[in-house]
Every structure is written in C-alpha cells, then in structure tokens.
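Written out below as structure tokens is the structure these notes cover.
One protein chain is absent from this view; the other protein chains keep their places.
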Amino acid sequence: MATLFGSGIKRREDPRLITGKATYTDDVKLPGLLYAAMLRSTYAHAKLNQVDVAKARKAAGVVAVYTGADVKDKLNTVPCAWNVPNCDLKVPPHPVLAVDKVRYVGDGIAMVVAESRAAARDALDLIDVDYDALDAVVDPEKAAAKGAPELHKEVPGNIAFTWKVAGGDTGKAFAEAAVRVEQRIVHNRLLPTAMEPRATCASYNAGTGQLTCWITSQNPHIHRFLLSVMTKLPEHRIRVIAPEVGGGFGSKIPGYPDEALVSFASMELGRPVKWTEDRSENYKVTIHGRDHVEYVELCGTKDGTITGLRTRVYAGLGGYASTAAPGIPTILHGLMYSGPYTIPNIEGTIYGVYTTTTPVDAYRGAGRPEATFLLERMIDLYARQIGMDPVDVRRKNLIPKDKFPYTVATGITYDSGNYQGALDKALQLIDYKKVRAEQAKARKEKRYLGIGVTTYCEICGLGPSQVAGAVGFGGGLYDSAIVRVYPTGVVRAYIGGKPHGQGEETTFAQIVADEFGIPVENVEVVAGDTEATPQGWGTYGSRTTAVCGSAVKVAAQRVKEKAKKIAAHLLEASEADLEWKEGKFVVKGSPDKGKSFGDLALMANVAWNMPPGVEPGLEATAFFDPSNFVYPFGTHICTVEVDVETGEVKILRYVAVDDCGPQINPMIVEGQVHGGVIQGLGEALQEMAVYDEDGQLLTGTMMDYAVPKASQMPKVETAHTVTPSPVNPLGVKGVGETGTIASVPTLVNAVCDALAPLGVTHIDKPLTPARVWAAIQQAKGGTP
Amino acid sequence: MKRTITLTVNGAPRSVEVEPRALLALVLRDQLDLTGTHIGCDTSQCGACTVHIDGRAVKSCTMLAVQAEGHAVTTIEGLAAKDRLHPLQQAFWDKHGLQCGFCTPGMIMTAADLLAHNPKPSEAEIRHALEGNLCRCTGYQNIVAAVQLAAGAR
Amino acid sequence: MIPTSFEYVRAKNLSDALKAMGKNTKVIAGGHSLLPLLRFRLAQPDMLIDIGQLRELKGIKRSGGGLKIGAATTYRELLESKELKALYPLIAEVTEHIGDLQVRNAGTIGGGLAHADPAADMPPVMLVLDATFVLQSKTGKRSVPARKFFKGPFTTALKPNELLTEIQLPALPKGVGTAYASFEQAASGYALAGAVALIAIAKGLITRADLAFTGLGDAPFLAPAAAKLVATTGDASLIDQVAQAAVAGVEANDDVHAPAAYRLHLGRVAARRALTQALAQAQRPG
Partner (left out) sequence: MRLDFAGAPEIAAPPDVVWKRLLDHEFVASVAPGVESVQAVDDRHFKVVSGFGVGTVKLTFQLDVELSDVQPPRSLKMSARGKAPGSGVDVRTTLEIEPVPPNRSRLKWQASSEVRGTVASVGARLLKGTAKKLTETFWDKFAARVGEKDTT
C-alpha cells in the first residue's frame, strides 16, 4: 500500500464547508436562547463616573443589564498567562467590565441580555454614560516617555516590562566595527481579521452545575482554564466546544472579557446566551498585532561579515496585558535576533508599554515577523553601505549546514537546517543573475525594478514544556492525542489541538492511516471539544503538526504495539517473529499467515481471546512533549516595479522556497504558504490600523482597513527543500507562519532596492502609494 | 411592526414573519436555519453573506428581507441538487480553494454568478469578479484555480 | 449591526412613491449606500420607500442621439446594455469600477448619484457628459443639469420630497474620445483621485474638451482649465499644463489614506492620463 505521508490528498473537512453544512459558533441555536450585546467605551481614556442603565433595563425584550459594578465581585479579572520572568513585569487588573476607568475605545462598560439580537442592540442606545475625559496616548514610544498620561496606577510610566537579551560583547563589537548602520523601524499595527468574527454561546445547566460554552477558539482547553479562573467555576464543570472556527491568526487564542460575561449571564439567568461581535466591534476589541517602534543598529566588516546587532524596542501592549502579550515581543522576538545567521554579538532591550489602545497579542508570526523584518532590512542597508550584493552578504553569514544543532548568541539552539540549499533553490527559480541584469537595463531606461531577498529561519512548534515554564508561559506546551480503534476497524484520533483551516483533520488521518495500513476514509480526527479530547495547548505558533501530530503518531504506534501482541497471540507466534506487511502482521516466512488491522480491531474489542495480562480494547493516549522547538527556514525573493510618478508598487514575481521538513500533505503545505505570503504582503503594502491622537480608531471598518483582495495580490511560486527535524518522530517543522514572516521584508527590500537610484533607503510599511511617493519626494530633496 | 413575507428559498416557497429592518442574512440564518450564509462585516466588503436573488449574486447583509419578498433566493445549501456537488463546490474541494471555510459559501456563490454570465473568464476577470469576497486564509491563488477548473468543467 | 426600527413600503408605482415621501423618509432602491449607514445607525429614518422594483424607473431608452436611463437601473443592467456600450463606452468602463460584482448587481445608478459620495466614480462622468437629471415630486417634475446637481459631500439639488427618476444623456459629438483614470483607496475602492475626460476633434483640432474630478474635494467638479485645449491639437506638454492648472488651488481632502498633497498630485496624473487617452481615442480613425 502506498504511503499517505507525502500525498496531497483532498481535504476531508471540505465537504461540509463547501455545502454550508458546517456549524460555526454563531450557528449554534438552543431552546430559550438569549442574545447579548456590549456597550463599548467611545473614549480611549476616561474616568467612568456613572453608567445609567435604568432605561435599558425597562426596554422591551430586555432580560438583564450588567455593569462593571454589578459583576466586579462575581467575576475575577481577565488573567494574563505569559508572565515573562526577569523583566519586572507589571500586570494591572483587567476587569471584565470597566469599573472606574476606561482604557481604550471598545473597553466594555455594560452588557445587555435580551430576547432577540435587535432588542439587545436597541437597549445599548438607552444607556447613558458619564465620563471625564483623560488624555490618550497611542504611540508606545510616546507612552514610555516622561510625562505621558498614565493608564494604571500600578504601572508608573506605563512600562509593563523591560526585557533584555544579550550574547557576546556587543559594546566591543560596535566599538571595533568598520561599518555601522542604523534605522528606526515602525511595525504598523494590524487587525488580524479572521473572516469569522468572535462569538460565544454559553449554556449553564443549574441542575448539573455544568457550563457548556461554544467559543470561537484556537485552544478550547486554554479557554476552559481561563474561563474557570474568570467565572470561579471549577474547571471540570466547564465544557468548551470550539466548533468550526473561521480563522484565527492568533486573535482567537486569548481569553476575552466577553467570554466570561456571556457565561456569567447564562449562570445568572438560567438560559443560554449568545454573543457575536460585529466586524466594527471586532476591530475595536479583538486583539491587534505588531505595533513596535524599533531602533536598530547593525555592525560588521567591510567585506560583509556581520559582527553585531543592537536594538531598543517599544512594544505597544494596548490598554491591558492580553493573555500571551508579554511573551510576544520578548521570547518570540528578541530570542530570534540572530535569524539564520552567525551573529556573535547581540543585545536587545524591549520595553512593553501600555497605551490607550486595543490590547495587542499574538498575530500570525507573533514576534518573529518583527525580528525577521528588522534583521533583513538591516542587512540590506548594510549591503548597500558596503557595496555588496545583498545575497552575498546573506550567504556569507548563514549558519553552515554542518553546524547543527547550532546555538546562537541569544542562547537558543536551532534543531536543523540547510539555509544555503533553500537560498540556492530560490536564486535559481527567480534566475537571480538574469533579474539583476534586467534591473540594470531598466535603470538605464529610468524604470525602477527592485529585487528583494529574505533568508529567514523562525522558532515554532512551541515547544518543550520545561522551557515554556522557564520563560513564564502559564502552561506546558506538550500536546496530546487519543487513538481509539472501534470494533469494525475504523479509528478516531481525539486531539488536543484545534485546527481552524490548517487541515489537520486530513494530515493527522494520513498519519494514522499510514501507521495502520488502512484507508484514510476509515480514520476520523476529532478536535475542539474539551469533553471528548485530551488536554491540548492549542493551535497557534505553527505547533500543531510538530507537537500534536507527533502525539498522534506516538499514540498510533502504541496501539500498533498492542495490536502486535494480540496478533502474536492469535497467530501463536512470538512477537519477534512477526512483521508488518501490507497492512497485516504476518509471520516471517509464512506471508499467508497473518492478521489484518481489521481482524485485530475486532478481536481487541470483543476481547474473547486476549493474550494473558493484556487488557481488552485497542486505544492509546499519548502526551508528546518535544525536546526542542523546530526552526523552519527558507528564502523568499520578489521582484517589483515601482511607478515613481504615483508610488504604486507592482509585484512582478514572488518566489517562496520554504523548508518545513517532510511534508505530510504538500497541497496543504502549499496552501499555508500562499495564505501566509499574501497576509504578509497585506502587512507590507496596505494594512494599517490607525488611531488618532485621541485614541479613536480611524480604520474601524473594512472600508478603511485594507484586507487584501484577489485583484490586489500576485501569484506565489512555491518550492521547497526538505530538512527533517530531529526533535519529533515525524521530522516535521511548522509552516503556518513562515509565509507571513518572510514576505514582509522581502517586499519592502524589493521596493527599497527599486528606489535605490533615487536615494531612498527605507520606507516604513505599509508601502502604500502615498508613502512610497512621499519617500521619493523626500529623497529628491523636495518636501513630500 | 412585523409582517409576513413570502419568498422562494432554494426552490421552495417560504413564509416568514420579519421586522422591516431585518437583514436578509439574519433572517436566512436565524429564522430559516440556513446558516451556510455567513456574516463577516458590516460595510458590504467581505461577501461572506453572498446569496443569489433571481440568479444574481447579492450581499444578503446589505439587503433587507422585505426587499426579497416575492423573489427567489438561492443559498449555498441550495446551489446543487441534494447530495450532489455543484461543479464549483467540487472544484474548490479539488483545488484546495478553502481553508477555514468561512468565506467559502459566499465565494462560491459569487463565482457561480460570474460563470453563469462569463463561462470562460481569464484569471484577471476572475480576480476582478471576486473583489467583493475577502478570504484571509488562502491568498486567493487556489480559489482562482478552482474557478478556472470549474469553468473548464462546464 | 441592526438598524433602528422603521416602516417599509414597497411602492407600486412612481406616484405612490412620491406621495409617500415626507419628513424622515428615505428612498431605497439597491440599498447599497443606505444599508451600511442604517446598520451603523448613522441614519435613522422612520420609513423606507422601496422603489427598487418600479419598472417605470428602469431601463435604457434611445432619445434623439442620446439615451435616457431610468434611475433604478442597476449597474449590472448598464453593463449588459449593448446600446450603452456603443454610445457611452465611458459609462460601461466606469461602471466596472463601482463597488464589486454583488454591489453592481443590486446598486442603481440613480441611487449612487443621489447619494453623492464625493469619491464616487459616476458623478464626474455625468458632469463631463453634461447629463440632465429629472427630479420628480408629487407636485411635478423638473430637470436639473448634472453640472448643477452636486452641491457638496452627500448633498445635492434634490429637495427632501424629490426623487431622481431619470438620467438623460445628450448625444455626443462625432470624433469624440472619453476616458477615466483613477486611483482607488485599497479598502473601499472609492477614488483617492479620479479624472474623467472627454475630447472631441474635428479636422485635427480639438473642438470640445471637458475634464472632471472625483475624490479630491467635497463634490465632483469640472475643471475650466480643460477649455485651453480647444482649437489646439492637444500636444503632450499642453495636456500636462492643463492637468496641472486643473488641480491648482483645489483644497483637497486629507485623510489616513492620502494626504492632500498626494491627492492633488494623483489628480494631476489622473487628469493627464485621462486627457491623453481620450485624445488618442478621439483621433482613432472611424
């Protein structure tokens, strides 16, 4: 039987999705369902004097209205779960509804529960709020400056933490360096924009004391844990179901106030309650991404050896510390400053800063896109300064493929890699020499062609639990699976992860079917229900295949070991004499004497004739804890032409070579790369959340926040190399975030390269035509 | 004031009591149990709510249910005959034209309108036709490929 | 996102619709301008009068050498009209820019014009083509030139009890070329700056030159500078001068998407491109 591993079979989750039969959270309907709506602050920063809900309580269809005062003693505050050590982290209380102060536009003030969506919405307009305005501060660098308005009395100067990373002797490296380049880099704030807005549907059964919550969650077990903390209900009384989830990109990781509020309402009222955010509400209250102001310096020799990197980063956290927020600009960012290079001296200081804006947390790539971007931008600036081809500079500094495992200056150890291999492949695909020649020719004709190259590696497959503990993550980062074989030989894998578009219902079935030599149709993957699945830590950080997939593999192996015992018993042979051949255990030398997986499934479950001391049943649970993170890598190259009259950027070609180890399903891997690259190109070209100085979100709808459209985006040419990881039994690395991590600097480098003849060195993303045009005017010496 | 409206939904006559302000998308979802039609925005940008009215793709969250009175509404649930897949549904499956699937019903409904009136669209025409449907997962490439496949299959 | 409550009537005929119009009523056809505002509760009418299905407001008819277009004709219907494409290819070209496929299926030309979004694509076309709008109320009808219709952002010559019922397009001169050049805001698709040009030629010389902008200011506007092209051959440097003069002194919009200086610059580029293309089209033999 041909192996399924490596086969691009069609996705098994698709039939329900393409026919409209899938159930997302807002599709859940229960008898007696009530609807909740939230009143949100219109001020970014204000003292909350009085919240008058009297009229709203009396309105038709309204069942209850709750304010901060009503719930503050009944619900705990929203926890922050990533308590990064050694950085003096300050996490002030985050009430589920504002009590005395609001700290961003969208901060919750009251919840209305009513018989219909319309009645709940109508009642919001009847609530009168009296505020005293306070000064807002939206820029993290400004918020960290002396005299800035303070958000929390517990956090003087708004500095949530000061985290440092250091390796080597950076001071000496810079003092001795022949070449130094520096650049201020701003990472535009982004709105994750999962197409499905967030929703929660809570149903409390007073008889059993059981709360069932449908949540748009990337990690139902984490949500169960956080809900338990917030609602004070014991964890075993909470069942979280993440049904179909319409994208997350990090925005459906955190615990949110509204999830606890809706649960609370159901517990108070004894009826199910559902809340679904509008898109404009999503843009105000669901976490945002990025938002860094960075000061970066890089030093090296005149012939292209990088000797040092130094950063000072102001990372905006928004009004409160969201669930994983402190870990993003620190552990997932600062530790990756070496990228795929042998940079001996690295020093970074990261300030986490509270600002009067929506909380910022993990958004696709989370910390690594910012690290990769600053490094790849600096390398291009450095290459230009020393007059070397940026590819040659990269090649000169890449970690050699025979040096793995390799420990970089920031202290982490990369699992495996062949960075030169991916670079060579990408150069060959784009025909680098030829495009450079075309560029030279075009420049003579006053056409502005640019070539952008990124060589990257990233940290994912999060991660060993012991390390998670050491860096303050509030949970282990192992994952789990139960592989259960039914009497008729069909199999279910119950997994801790919660796929929401990544296709693990297919890839994990491929793993199991291969292990048992059965058709993939006979395997089903079950995810997203804490009552059915073992403890998992979620689908994010490109971890699910590397960690949870490995748990599936291990559990399946355990099942097979037990099946082998039963086979040996039934065949009256010793286990040592059995071999697995074409889906059967056969006695070596007598290939017609064998037991198929189906035979063994039946015998194990009916258990009429088990080997002595072997329990009935055929299932196994595995908790897989990886020995290290995985570090996928690759090279992306893009060519652009810039219309210098209008600032418009046209992408001519985009080539992505990624190495995520062996690919279980190449079709799915390719899809992840496509989506990741386009999401990164959105960040690089057009996405930008803009606040005004008063903290009003000016890009509050899809009319102003430019999510990429089909007509705006190019085709992506993909290829790969295969370098297995030694840290998990599948050898796989992650591929969910690589596209986004690599594409942003690739595009920006290409545009800056195109405009080099005009003297443009750097443009802060997104490279909207307006910004590109302004940079050209500035470089020309005119005012933009 | 609520009123009863009659419309044809996926080939069958349906009567439903609605307020004039009720959006067609919410009536389909909440009252007619057709939850394949999704709502992803409030400004008519994302297209997740796309259905057909009298054979033409419209955004059902930018339309009042009362406006649909007397018309034929087709949703993703009614695009193909029972237990069969429409060529576009098949093509989206074959070409990995979806990941989380939330935008997919709207995407397919728009593509169906495109192909009904332009059976052999170019890649540029497909991308232009899908401007009103946002997908955050796929990067569109496989969606375009799926529409091309379905066009070829017709 | 649920609108406030309102009453709804579907007009049986135009006269019913006109009679129903009153204080705090709104007319709805396709609804694509109105519905988002209703959902955000930025508009809170007491009653909606649905004219979207009135046959008497639909359709494209020949009239003299021009066309009469019913206000409730959808953009889709415009695109499907062979007559429109033959007589006013400009309208077909611009219509493809409006909204997206679904919006074009439901949105109507009259609805869009009456909404008078200062960055909409169609209003400058109406200025350049010198269209006439028929406005009707229960007491009668009047004709208003498009050039006197757009008063400011979302503000038109329509009185509260009046309805835009028909768009009348005069015949175009022989030897005419038209073009639209625009730069779209990436999210909404509305124009950051757009220019529509019409150039007619006789015996090698320009006999008529009209240029209008959208997206730059509070309302679409005609640029008088275009007249400088008349009686010339319209060489590139003159077109450039005209484009520059056309935006000189304009107080351009300024927002998160584009600062005023950039908008003006785009306006100039759009003007130059539209004029150049229109001229080339006018010069085409046949």
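Observations, loosely collected:
Just so it is clear, A, B and C label the chains in written order, and each chain counts residues from 1 on its own.
In this section, a contact is a pair of C-beta atoms (placed from the backbone, for glycine too) under 8 Å apart; a residue touches a chain by one contact, two chains touch by 3 or more.
Being a predicted model, the structure only gives us computed values, none of them experimental.
Taking every chain of the complex into account, the absent chain touches A, C.
From the options A:672, A:701 or A:721, the residue with contact to the chain not on display is A:701. The residue touching the chain not shown here, chosen from C:34, C:126, C:181 or C:212, is C:34. Across C:81, C:95, C:165 or C:188, the single residue that touches the chain missing here is C:188.
Within the whole complex, the absent chain has one touching residue among A:4, A:105 or A:335, and that is A:105. Taking the complete complex into account, residues 26, 33-34, 37, 40-44, 115-116, 118-119, 152-156, 188, 190, 217-218, 253-256 of chain C touch the chain not shown. The chain not displayed touches chain A at residues 42-43, 105, 124-125, 128, 133, 280, 283-284, 692-694, 696-701, 703-704.
Note that only the chains that are shown with their structure count from here on.
Separating the CA-averaged centres of chain A and chain C is a span of 44 Å. Averaged C-alpha coordinates give centres for chain A and chain B that are 29 Å from one another. Those residues of chain B in touch with two or more other chains are numbered 19, 21, 26, 42-43, 45, 128, 130-131, 133. Across the assembly, chain C contributes residues 1-2, 4-5, 36, 40, 187-188 that each touch 2 or more other chains.
Across the complex, chain C is touched by residues 117-118, 121-122, 125, 278-280, 645-648, 685-686, 688, 690, 698-699, 702-707, 712, 768-770, 773-774, 784 of chain A.
Chain A meets chain B in the complex at residues 10-11, 13-15, 17-24, 26-27, 29, 117-118, 193-197, 244-247, 249, 278-280, 500-503, 667-668, 670-671, 674-679, 701-703, 707-711, 713, 715-716, 739. On the side of chain B, the complex with chain C involves touching residues 1, 19-21, 23, 26, 42-45, 47, 50, 53, 56-59, 61-64, 66-67, 69, 110, 113-114, 128-133.
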